[in-house]
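Encoded as structure tokens, the structure appears first; notes follow it.
Excluded from the complex is one protein chain; the other protein chains are retained at their positions.
Up next is subunit A:
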Amino acid sequence: MAEINLIQNIGVSGFIFCALLLILPFMVSYYFKLGIIKKSVIIVSRMSFQLFLTGLLLTVVFDINNPLINVLWVFVMLFFATYTILEGTDFKTGPFLPTMLILFSIANILVLFYFTGFIIKLDDIFEARYLIPIAGMLMGNSLRANIVALNDFYQDVKNNEQRYLYRLCVGASKKEALFPYMQRSMLSSLKPTLANMATMGIVFLPGMMTGQILGGVDPILAIKYQITIMVAIFVTTVLGVLICVIVVVEKGFDDYDLMVEDIKKV
């Protein structure tokens, strides 16, 4: 507990001061008629409530620290991550959810346990205090890339459908004809993750590192965690993007290899 005591508590007065800060954006909104005062009050309240609830739940989960409950928690996270990805795309959520959930679970869990087992070498690889936040970082940070991959890939084929169809006519298999589109969507969805890694430590101190430093951890240990988690995030992102592209190749085309239209949201 000694480590935790290092960090300064935020008291009631702290929260009052924090709320006072919001006056600035409210003034901006009022002056520019942005109309976001009410919306931001609702969203900040919602965020606080969600985080408060998560805090309570995590306290309980960390306390019990039962491997089964921890893994179950990870699965609930996976479900919401998959759901959020699909909601962010042009595709209907229903037909994609089961396949995506299974594939994402496999990819994320593999990376997750590789990380806790081989990289940080935990005695208990299911330990909640490590497992749950790391799972959250892996999923949360690969989310955007997955959405981009899903949207870009299908849209790119749609925009250049004639080129795709001509290749089929010449005798390309579906995978051969789609290969350049797969390459393009993978590259464009991975670009932000790569750029993010390239500027790390120069432009900003990443959240995990900041948290650990605030928690009293030696900066060198904090960067060790940061380096390894970034690699794990990159790997999860690549796997996630691969899964997205494969699922669209399998579900987005019919037995004639033509694009299926009714998988899109109406």
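What we mean here is this: a residue touches a chain if its C-beta (ideal position, glycine included) is under 8 Å from a C-beta of that chain, and two chains touch if they have at least 3 such contacts; residues count from 1.
Definition applied: contacts and distances are computed from a predicted model.
> Among "Formylmethanofuran dehydrogenase subunit B", "V-ATPase proteolipid subunit C-like domain-containing protein", "ABC transporter" or "Putative ABC transport system ATP-binding protein", go ahead and choose the protein name stored in UniProt for the chain not displayed.
Going by its UniProt entry, the chain not pictured is "Putative ABC transport system ATP-binding protein".
> In the full complex, which of A:59, A:160, A:183 or A:210 touches the chain missing from this view?
Result: among the candidates, A:160 touches the missing chain.
> Write down which of A:36, A:58, A:120 or A:168 is the residue touching the left-out chain.
A:168
> Sort through A:87, A:124, A:176 or A:250 and give me the one touching the missing partner chain.
Once the missing chain is taken into account, the touching residue is A:176.
> For subunit A, which positions touch the chain that isn't shown here?
Missing-chain contacts on subunit A: residues 160, 162-163, 165-173, 176, 180, 254-258.
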